[in-house]
Every structure is written in structure tokens, then in C-alpha cells.
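Can you read through this structure? Questions will come right after.
Excluded from the complex is one protein chain; the other protein chains are retained at their positions.
Then we have chain A:
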Amino acid sequence: MKIYLVEHAIGAFAYDEQGKLVDYVLNSKDLGKVVEALIDNEKGMPLPSAKELLSKLKPDEVVVENEAEIPELQKNGVKASLEIHNIGSKAFRQSLPKIALETKFTSSEEELYSFLYEVSFEYTRRKLRGAASKRDLLAIQAIRAIDDIDKTINLFSERLREWYSIHFPELDNLIEDHEMYANIVSKFGHRDEITEEGLKELGLSKEKSQRLLTAAKKSIGADVTDVDIKSVRMLSDTILELYRIRRELTDYIESVMREVAPNVTTLVGPTLGARLLSLAGSLEDLAKMPASTIQVLGAEKALFRALRKKGRPPKHGVIFQYPEIHTSPRWQRGKIARALAAKLAIAARVDEFSGRFIGDRLNEELKKRIEEIKTKYAQPPPKKVQEEQPKPKHKGKKEEKRKRKNK
């Protein structure tokens, strides 16, 4: 039997000489595995799914599109030849979405394309990684810039609220979101120029707009001139511009983080990932840290206080931002933090030293462990009655000191 072998991100497919699909083996949806297989394929390794398919079908002759695969196939005793855009690959690539649905690789076309989107991103990032040098330092600076911007936004927003409240004090309580507040000031200026339509454009709910409009009508604020408003607006425009920069930086951090530390990013997201790098100093430093240190990064003050005064060490540092930690009951947090830190340590090391993508797998394992914690420790532990005994070692030291002092 002669088959036309088609290899694609979604799997391996065998067509006969009439261009009919004979059999197929699908790829896993693990991004790391797929991308790895694609990169190996460039060097002449058939996809794992293709190997499986061939051993299943045992054809006498295989037609492929990648010349580099021929020696590898022939080594395994299969007669292989090259023909591009052959009857099989044409049939496959002309109806890719249909085939993905028929073979149940995905249940919808959107799902297929979002998978391909993810794969091409990961493939491209993986290749970029080779060309990256010290790009983790850029992500670190960017996250620090975001922190500075947040501080500035808060500072300016407080000032804006004070300032604009001379004219329209009721707005301060009505709008909590700083960005929305600045938007309203920038867009309308004078309180009697606020329109319902304009508020709708800003994305405010109907009910809130109504309340705002009534407030504007009945406002007890002072009347001000256009010149006064102009100055206030400069400040609100600046705040909006800062928000814009913040968004761009967030995008940028995401792209750099997915490139330099894909596994860490998959676990905790780009922002928290960059924050960890920032606290550690660099990806290399993070990779060299034990999980226990990663767990309390950002809580150094509490940790050293605890070490000094023999108190309880902190359960978590910045990884508190991880949703599963701060949304869980208090007695589960420490356990989840420990599990997360352990996975982060692995992720950071793989990112720094090998560059493989195992983020999906780590994530899955972590989710499983969190699930386990949640069922096993669903109830709060009983309160401890007896007080903890101070450690004699410390006591001894202290007494020694006191003795010395007394001398």
C-alpha cells in the first residue's frame, strides 16, 4: 500500500492514491508537546503521531512533503519519497476546518483556529527565545514602570478629585473608578455639559448616568470659567494618557514574558510572573532559588521578623496575588502557596536552562493539587489550645546576652 502522509499541528493523516482519507492519529492539545514535535520535524523527525500512524498502517511506500524526513523513514524500513502538494496534502489543507471537525479534534471551527493561534504563537516565541538575551531585564523594568505609573495615577487622581470637586463635588462619590472619573472630566468639562449620550459612550450604565445627570443639575458646586476647566482638564488628560501607557506596557510585558519565561507565565500570568522576576533580580536568580524562598518573595520583612522573634513565618509573599490563594479560606492559603511555589521553582528552572514548554502540564498538576487541598481541608482546623513552647536555643542565646550585659 502506498500512502500520502500529511503532518499538521492537529495530527497525522494518511491518504490513499485516490485522495481519500485512510486513517489518522491526532496530536495532543498540549502546546508544549505540539511545538516541540514541529521543531523536531524541521530537523527530519516525523511527528510522533505520524510514527504511530505508520506503525498502525504498515505501508510499503510513503509520500511526504518534508525532504528531511526521508532518511529517518527509510532507516525504519519504509520506502519514502517526496512530492509536495500531493493528492493527500491538497485534500487535507483545502478543507482543514472540515477535517478537524470530522475527526473530532475540535468541536467548532473557532476552537480549531484558537488552537492554531496558540500554537503559532508558542512556536514563534520558542524560536525567538534563542535570539533573546537579557530580555528578562526589560520585563522587570517595565513592571517597575507600571508600579510607578500606578502610584502616579493614584496621586494625580486624588488631586483631580479635590480640584474638580470645587465645581462638581457630588461626582466624587458617584464614580469610584479613577479612569472613569478622569474620562468624564476630560470629555465634558463643565458639569452642565454632561449628556446622557456621552456617558453611554463612556460605557456607564443607564441607571448610573441618570443619577449623575440629576446630581449635575442640583449640584452645590461653585461655578467656574472655561479657563479654570481647561487647567483641570490638563490633569485629567494626563491621567488618561498614563492609563493608556499602562495598557501598552501590560501588553509589552505579556509578550516579553511569554518569550523569556513561558512556563512561569503560564502558571501565574505575565504580571505576577514579571513581579517575581523583579523581586528575584533576574530569571537566572529566580531559577536558582528554592521553592521556599519563592513562596515568601515580597514578604521579606515579615520573614525576617519571624526569624528574629521566633514568630510564625509568612505563608506567602507576592504570590498572594494568585487568585487561588487570596480567594481561598485562610487555612488553605499556606498549603496552596507552597504547592504553587514548588511548581514555580520548576517552571523558572526549565525557562532558564532548557526552554521547553511544560506550562500546561505544570498547571494541570497544580490545579489537581489545589483541588486536593480544597477537599481534604474543607473545614478549618481545630484551634490549638496550648501555647507554643519557645525554642530553648533562642532562649539560651538571649540569656547569655543578658548575662554578658549584666557583667
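Methods note: a residue touches a chain if its C-beta (ideal position, glycine included) is under 8 Å from a C-beta of that chain, and two chains touch if they have at least 3 such contacts; residues count from 1.
The definition used in the following text is that contacts and distances are computed from a predicted model.
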Considering the UniProt annotation of the chain absent from this complex, which name among "Fibrillarin-like rRNA/tRNA 2'-O-methyltransferase", "NADH-quinone oxidoreductase subunit L", "Extracellular solute-binding protein, family 1" or "CRISPR-associated endonuclease Cas1" applies?
"Fibrillarin-like rRNA/tRNA 2'-O-methyltransferase"
Residue among A:R93, A:K134, A:K151 or A:K376 touching the omitted chain
A:R93
Which residue, A:D16, A:E52 or A:E254, contacts the hidden chain when the whole complex is considered?
A:E254
Among listed residues A:I3, A:A80 or A:V119, the absent chain is touched only by A:V119
Touching the absent chain in the whole complex: find that residue among A:K2, A:K127 or A:K301.
A:K127
Touching residues on chain A - with respect to the absent chain
7-9, 38, 41-42, 47, 65-68, 84-85, 89-90, 93-94, 96, 113-114, 116-117, 119-121, 123-125, 127-128, 130-131, 251-252, 254-255, 259
